[in-house]
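Removed from the display is one protein chain of the complex; every other protein chain stays in position.
By written order: A and B. Residues from 1 in each chain.
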């Protein structure tokens, strides 16, 4: 199912982007319905797809049992798609029925590589998110 | 030899009829199996609940309250679930890994373990300890 550009515009990750940049991003995205208990990423699997939550609640858990939950529209899952190690470091499971937007990581990377201005805006946001989550991933809490 | 004679002479009618019948049989069987696959998986996932229901039929008068992983029966009502999850958390110990609590709730036959625990998180019964694990929030319960 295609994604509405206004939805993308309202998300924190993409709020600084121009209309043209948003259109490019939207063309890569698909809406996916998920059901309670469904895993959208699995730890150790190659990270091909990045997910952005539109509705629903999610838990991301790691090998040692550590986990965090995501409940807000715009929260991102699967950042390993665009940064090392390029495989999912955690398993993301839907805690309730919901809707996510999926975007092929290779396509996003290609877009980022071909558009330095866009790259700068998105990577800054992604780095912020990673900085918040890194203790969970590395177990350095 | 040409025409219908050639077809008959080479047993063509039988081969064609049997051939298309086998293709149909194969794909109908596959289609039927695939159509039932998700039902079978659901049955498998809820096998504990089904076992329990079957066991319940044989043990109607047994009122013994045993708190073990498989004998707990949990409802989806948040307050009730809160009390029951509390029991499970006591068994795991605090702070506890959230996936372990979900796994245990599932084993105990909770019908929607993910959304129930999500409700408990949103209601503030279960809170993160800041280190990736979770604790039971006594204040919220009181």
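One rule holds in what follows: contacts are C-beta pairs under 8 Å (C-beta built on N, C-alpha and C of every residue); 3 or more make two chains touch, one makes a residue touch a chain.
Everything that follows uses one rule, which is that contacts and distances are computed from a predicted model.
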Undisplayed chain, where the name is taken from the UniProt record, one of "Nucleoside-binding protein", "Autoinducer 2 import system permease protein LsrC", "2,4-dienoyl-CoA reductase" or "Sodium ion-translocating decarboxylase subunit beta": "Sodium ion-translocating decarboxylase subunit beta"
Hidden partner sits against chain A at residues 32-35, 38-39, 42, 44-46
On chain B, where is the contact patch with the chain that was removed from view? 1-4, 6-7, 10, 12-13, 15-20, 22-35, 37-38, 41
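Throughout what follows, only the chains that are shown with their structure count from here on.
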Cα-centroid distance, chain A relative to chain B, in whole angstrom: 27
Taking the touch rule as given, give the residues of chain B at its contact with chain A in the complex, in rising order. 97-100, 102, 112-115, 117-118, 121-122, 128, 130-134
In the complex, chain A residues that touch chain B: 36-37, 57, 59, 61-62, 64-69, 71, 93-97, 135-136, 139, 141
